[in-house]
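Every protein chain of the complex appears in place save one, which is left out.
Read from first to last, the chains carry the letters A, B and C; within each, the first residue is number 1.
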Amino acid sequence: MDAGTTLTIMDIRPFVPELTLLCAGLILILLDLIVKRKEIVAAVGVAGTIAALYATYKLFGYAQPQYAFFDMFVLDGYSSFFKLIFYLNLILTICISVKFMEIEKASCGEYYSLLIFATSGMMIMASAADLIVLYLGLELMALSTYILAGLTRKRHRSNEAALKYFFLGAFSSGFLLYGISLTFGLTGTTNIRDIAHAIYALNVMDSPILYLGMIFIVVAFGFKIALAPFHMWAPDVYEGAPTSITAFMSVGPKAAGFAVLGRVLFDAFGGMQVQWTSVLIPMAVLTMALGSIIALSQTNIKRMLAYSSIAHAGYMLLGVIAGTPEGLTSTANYLMIYTFMNIGAFAIVIMLRREGFRGENIEDFKGLSKSHPLAAALMLIFMFSLTGIPPTAGFVGKFYVFMELINSGYTYLAVIAVVFSAISAFFYLRIVMYMYMKDPGEEIVITTSPSMSIALAITCVMVLILGVFPSFLLNLVRYSILG
Amino acid sequence: MVPLSWYIMLSAVMFSIGVFGFLARRNLIIMFISLELMLNSVNVSLVAFSHYLQSMNGQILVFFVITVAAAEAAIGLAILIAYYKNNPTIKVDEINLLKG
Amino acid sequence: MQYAPTVNAMIKYTLIPLLPFLAFIINILLGRNFIRDKAHWVAIPAVFGSFVLAVSAFIDVANGQVINIDVYSWIVSGDFNVSFGFLIDQLSAIMLLVVTSISTLIFIYSVGYMHGDPGYYRFFAYLSLFVFSMLILVMANNFLLLYFGWEAVGLCSYFLIGFWFHKKSAADAGKKAFIVNRFGDFGFGLGVILIFLTLGSLDYMEVFNRAGGIAGQTINILGTDFDLITVICLLLFCGAVGKSAQLPLHVWLPDAMEGPTPVSALIHAATMVTAGVFMVARTSPLFNLSATAMNTVAVVGGLTAIFAATIALVQNDIKRVIAYSTVSQLGYMFLALGVGAYSAGIFHLYTHAYFKALLFLGSGSVIHALGDEQDMRNMGGLKKFMPQTYKVFIIATLSITGIPFLAGFFSKDEILWRVYQQGDLGKFLWFLGTAAALLTAFYSWRLIYMTFHGKFRGTDEQEHHLHESPPVITVPLWFLAVGAVAAGWVGIPPILMEHGDRIGEFLAPVLGHAQGHGSHAEEYFVIAASIFVAVAGWLIAHRMYIKKPEIPAQLGAKYQPIHKLLYNKYWIDELYSKVFVQPTLKLADKVILGFDTIVIEGIVNGIPALIDSFSQGLRRIQTGLISNYGLVMTLGALCMLIGYMVFSG
Partner (left out) sequence: MTVHQLIFIYFAIAMTGISLLVVTRRNPVHSVLFMLVLFVHIAALYLFLNAEFLAAVQIIVYAGAIMVLFLFVIMLLNLRREETEEKFHRQWPVSAGAVAVLAVFFIMIVSKIVVLPALGEYSIDAIRSEGSIMTVGKVLFTKYLLPFEIASIILLVAIIGAIVLAKKSTNS
């Protein structure tokens, strides 16, 4: 269905997954008023997500992208794959949150509906075919996450995290809007496909105005992804936010940022690849360098994982730099793998949290293998995967990105990435060292719950399975993006 | 007629002033106002483009920007108040518990 | 001929390595809290299952079904394709049989030997992991998987050598094995990379098919041109030298005896150390292209055979004698490979696995009975206390020394005959080999006499506790004894029996026939010579240790320098320490005082410290202030703008 002149009921069809999820969010708000137990709210939230997942599954597999709402919205394999990441992120986050939010004394139904609204925002971003829809999706995601970051209102750190995230996020939105405005002014449209056509038709590939617009858009997306030098909010916000939200933020907005970055750069600014590649390369190197090096001297594990997530954003960006659809595929593949390993690592951090004990210092992991061998073994797997040691999934993710990079002729970048990847082994393996080679300090008590076990089982199994049988995921992502 | 570039230059100046306000002021509320100034400068440019290109897109986007700005103000000020309750300051250089 | 395997066959072949791996997973996860001292109930059925499947695979191969299949494509990216696949041909079928059968027996033996050890479940877990890795190594159909198995068996070996890690010597031995093997593995890794770079594939068949194409090409290293294939083969052989403890990297193996005796038997005698032999045989199509590499292999093998045998003459630690004997026998195998008699080498590998495992397990039985006493000077007269152990020891010794019609006789004779046929160099190496056989006979019987004959020389308390080992230990010994007697009957020289060399014929499709001619008279001469030295060595030992026990001491006194030289293992350990370790220390310590603090410490501590301080410095950028962050973002955007202005003019 192409751009019609009238709206029909068929326009709803590609939008069904988002609609399902939004309805679930609304239901949760109401449900929260009548149901006391938050577990039920959480369960309904997961059910709603699974319904949306089912809708995406049913809609998956059209060879041609489906446009709807006068070309505002597009359903294609690319967006569907990213939606899969968002669903997984949402489900896993809900699973690891239930017990944790109780301990934080911030358990409320709105928490789950906000998570769902944020995820809806990401999905809208991934499916946006128009910069206006993209902007609104981004704001929906951003506003929900600002609130989530500050949800533990009694905690000074949480307040500060929300404050920083909000101010800097709004600042970056300003840049995004100016970028959209300039692009619109030069091409006369906000539709992503039409922008590409207009750029060719008007022959403005080398226009400094368009370049300025593109840069401003990249600034905003770089902020969401946490690419240096727009990454500085990330460590502070990740550290201050409730840990479950940190897990959510480190995957969701990043993936959404990459989804729109890929779509806008490849589709709208496809004619300016030379320009944006030369912008992204220094960003990628700086991102990997800062992330890997600063993480070395961290003492707080959430903060360390924040820097790690910055470094990983650098690796993922390499797939975009490769500049081919295959490169973008490898980035999407990496993001999916990153979802599992990162949320898994955060889940272990959450398990250490208990009444009156934060469990966020790396020191707190001392001797974990002695008291809780299973938890330590899981953390070991996640750390290995984040480092990129075969046969974990992390290796496969990195391998494909580097391979695509080399195929595109950026061998030197791949070498740099491998070097930083080797440096990053130090701080990941430091955790392993603390767990396995140090004697326990004080007694470690682990808080667990059935939903937490499910999340850990999913993440751990996927990290291992995708490491050993990567072709399944790779076929999926190739089929989704390359068709 | 007034050339399009004049409007855009005006908007660029306002945007830069907004950025300056955000970067240089210590008071969070004034920083927030500077953010609003940035958004308004964008709106000016959008309306100007919309007029000169005889397209509706720009005006519609401005409409949405205003909507989002309202939502943003509500949330931002709520976060600010929540912060202020725990730590009564709105000086940006005193807000650095999280660093390193 | 290759046949498309059925799904059932694929499952079967996958299960062979998978069963021990499952046993490892189960034991390592549940061992500590649930399985504890029942770990063998997981491990033994798994290994036995592998054995049964291996027998079935062997029958398939014997019926002509050679299988080479990619079970799973791990990474597919453009031209680069990494597959995990199995190549089950005559060579790997024999290796499978050896590995699984010996593993099964040693697992059973370990139930008795390791009884009551606090790390019981851990022991079986590591041992299962080892079997898994070894099977992967053997079954691989490409170099990458081979390398994976190669490193994995090494890893298990270090774990198991240092199994009693609270014992300092055990921990040190593990470390030593690790470090020495680094040298070899580094070369091996380089070889694999070089193969990939020059031939563009890691799959055995593709590599072997393309290898002919690069014959005669040269590679420039430091200004000199070397034959490419020779370089590749020598690099691969480096790995074999490390893993199979050949000169000059043999030093780790005797120390590795610090590990539990079943480990010594399984890993350091029967299987892992023969991986180098297997690898060279597997890559024989490459080695065949380089005469230089072949001669190197033969010479290293021959020298190691005699060299290790001389050391074994005077050692007093029962396990060390057998360890040097292993090094020496491995030398024989390389000798065979080096003269192109690959099937003779594999034949000896196969018979050696049985009699050497038997020797180790027998000595384990002795050590067990004496309460962890390993010094033969404190033994003696055990014949009457441990009749069963004594009998199997005699069988193993007859076999290793090459007494006719036992396993060792046929395989060793095959090697010596093939070596003899290779011209002047062959004659010389044959002489070395025969001399080594004499020494072998001598030190083997010396071991028997010192341990089982004469009067008991240990403490009264030990004597009081002397007992025969329980059936769980002796039954596997008897099974191995059967192997030590009969394993050689598949390789009877044609000269003695028409179509007797069945193993040679069996392996011929993979390894080819050995080249060389010789008359029947010469062959009879070689056989007679080996029988003669075997008997001579026995008689000398008998005279020295039974008839006139004072002779060894007299000899030791008379030829003190030689005795010292041998006793101290030619001072090789000391030499390495003097040549490599101490000069470094001296240089760092005395010559340039302060050099060490600046350079060595600088490198060891400096780089991490530098990165750390760098990291600390960079942390300071992260001020925590919103304004600073916003400024950095603005500056970032500005840089992009300026960059554009600068570069696009």
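We adopt the following convention: a residue touches a chain if its C-beta (ideal position, glycine included) is under 8 Å from a C-beta of that chain, and two chains touch if they have at least 3 such contacts.
In this text, all values refer to a predicted model and were calculated from it rather than measured experimentally.
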- Note on the structure: Of the chains on display, those the missing one touches are A, B, C
- Query: Quick one: which of C:Met10, C:Ala171, C:Leu466 or C:Leu641 touches the chain that's been left out?
  - Reply: C:Leu641
- Residue among A:Phe60, A:Tyr146, A:Phe221 or A:Phe420 touching the omitted chain: A:Tyr146
- Note on the structure: Listed in rising order, the subunit A residues that touch the chain left out are 6-7, 15, 22, 29, 38, 68-70, 72-73, 102, 105-108, 110, 113-114, 117, 120, 124, 130, 132-133, 136-137, 139-140, 143-144, 146-147, 150-151, 153, 162, 182, 185-189, 198, 202, 204, 208-209, 212
- Going by the touch rule given at the top, which residues of subunit C touch the chain that is not shown? 625, 627-628, 631, 634-635, 637-638, 641-642, 645
- Message: Across the whole complex, list the residues on subunit B that are touched by the chain not included here.
- Response: 1-10, 12-21, 23-27, 29-30, 32-34, 36-37, 40, 43-44, 47-48, 50-56, 59-60, 62-64, 66-75, 77-82, 84, 90-93
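Convention: only the chains that are shown with their structure count from here on.
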- Message: Edges wherever two chains touch, nodes for the chains themselves; is that graph a line, a ring, a star, complete, or other here?
- Response: complete
- Message: Can you identify which chains form the pair with the largest number of contacting C-beta pairs?
- Response: A-B
- subunit B and subunit C have mean C-alpha positions lying a whole-number Å distance apart equal to 71
- Separation of subunit A from subunit B, taking each centre as the mean of its C-alpha atoms, in whole Å: 26
- So, in whole Å, the Cα centroid of subunit A is separated from that of subunit C by 48
- Item | Where subunit A touches two or more other chains at once, by residue number | 163-164, 167, 171, 235-236
- Hunt down the residues of subunit C that sit against at least two other chains at once, touch-wise. 619, 622, 624, 626, 630
- Task: Sort out for me which residues of subunit A touch subunit B in the complex.
- Result: 132, 135-136, 139, 143, 146-147, 150, 153-157, 159-164, 166-167, 170-171, 173-174, 177-178, 180-182, 184-185, 188-190, 235-237, 239-240, 298, 303
- Task: Sort out for me which residues of subunit C touch subunit A in the complex.
- Result: 32, 72-78, 80, 608, 611-612, 614-616, 618-619, 621-622, 624, 626, 628-630, 632-633, 635-637, 640-641, 643-644, 647-648
- Touch list for subunit B against partner subunit C, complex: 19, 22-24, 26, 31, 92-93, 95-100
